[in-house]
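Take a look at this one; I'll ask things after.
For this depiction, one protein chain was excluded, whereas all remaining protein chains were kept in their positions.
Moving on to subunit A:
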Amino acid sequence: MKFIIQRDRLVQSVQDVMKAVTSRTTIPILTGIKIVASEEGVTLTGSDSDISIESFIPKEEDGDEIVEIKQAGAIVLQAKFFSEIVKKLPTDSVEISVENHLQTVIRSGKSEFNLNGLDAEEYPHLPQVEEENVFKIPTDLLKAMVRQTVFAVSTSETRPILTGVNWKVENGTLTCIATDSHRLALRKAQIETNASESYNVVIPGKSLSELSKILDDNNDLIDIVITENQVLFKAEHLLFFSRLLEGNYPDTSRLIPSDSKTDVVVNTKEFLQAIDRASLLAKEGRNNVVKLSTIDGGVIEISSNTPEIGKVVEEVQSKSVEGEELKISFSAKFMMDALKALEGSEITISFTGAMRPFIIKPLNDESILQLILPVRTY
């Protein structure tokens, strides 16, 4: 293998794939970055076996030559050293060549590094992409969907399946659901697809957070391919693979109440700030509990009482209150997380009794829904 490449493009790609490389891995080869030079360009791959990131540097772009391939081939180089080396090389072009027996020489200007490589055959094989079962979604929408659901995944490993976000694709609609069994976040979106396949997979929450970090903010379309054991997100020159979680996601559709007894419409920002203030004292108590009660004239009262510290009472003027009177307690943290994830200046909260879960939705927007279980207080 031998090629000459522009340093800034290489640095950028190495930084991208480094996000997937961890030092603590039980598989020795995964401490390395795989470099493949082919006729089309250079591909870098980093992986921690949960997620794998592949970055492609084309041979030419907009008529400029970025890589000059002299000989095709593949090698795996120690990620820790390779990333530091390319960052600090003196000139704008870098020559990388594999000499006899995995010995790799990196030349730039007058400096020359000899690195011992590993056999690229040993590197995990990533699934081959089949172009037909692709669906597309704009990057910023994807990032929003991840942001609005991933916070609700469970952090406890007792039920591993809940540490992921359930992605369902049916009739051109993508539904993302995350729950930790105390709250639930649901987001729907239309997707572009030409295949009629339906999928139901669970993607680890950590992988999705990583994904949204690595994607740029723009509205280019991202291709998503779901295979038997991995999911692939494909942006321009960047491939992001993630493993899936094994098992069946619990059926959440029956959790969401369809009718309601009390409906409250409030201004999101005012309500969020009121909850935030009430939680200041609640934080010390168990479960972060605040209490909400409706009083006459469309006013709702938010209060929190921790006997050893003090108490707080605040009234928020709602836009409308319909239905029965209500007193309910819930976790302020869950409520704030949910409110932050919602878009729209006004929200509807639909209660079905003090001991039943309630749902929060933006006004006139059916695509997103947050569900919280109340806390039992006596």
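Structure notes:
Keep this in mind: a contact is a pair of C-beta atoms (placed from the backbone, for glycine too) under 8 Å apart; a residue touches a chain by one contact, two chains touch by 3 or more; residues count from 1.
In the analysis below, contacts and distances are computed from a predicted model.
Here one chain is missing from view; checked against "Glutathione-binding protein GsiB", "DNA polymerase III subunit delta'", "ABC transporter permease" or "HEAT repeat domain-containing protein", UniProt names that protein "DNA polymerase III subunit delta'".
The hidden chain makes contact, of the residues A:Ile33, A:Leu184, A:Leu245 or A:Ile275, with A:Leu245.
The hidden chain makes contact, of the residues A:Asp64, A:Glu121 or A:Glu366, with A:Glu121.
Of the residues in subunit A, those that touch the hidden partner chain are 26-30, 49-50, 121-125, 127, 157, 160-161, 163, 204, 228-230, 243-247.
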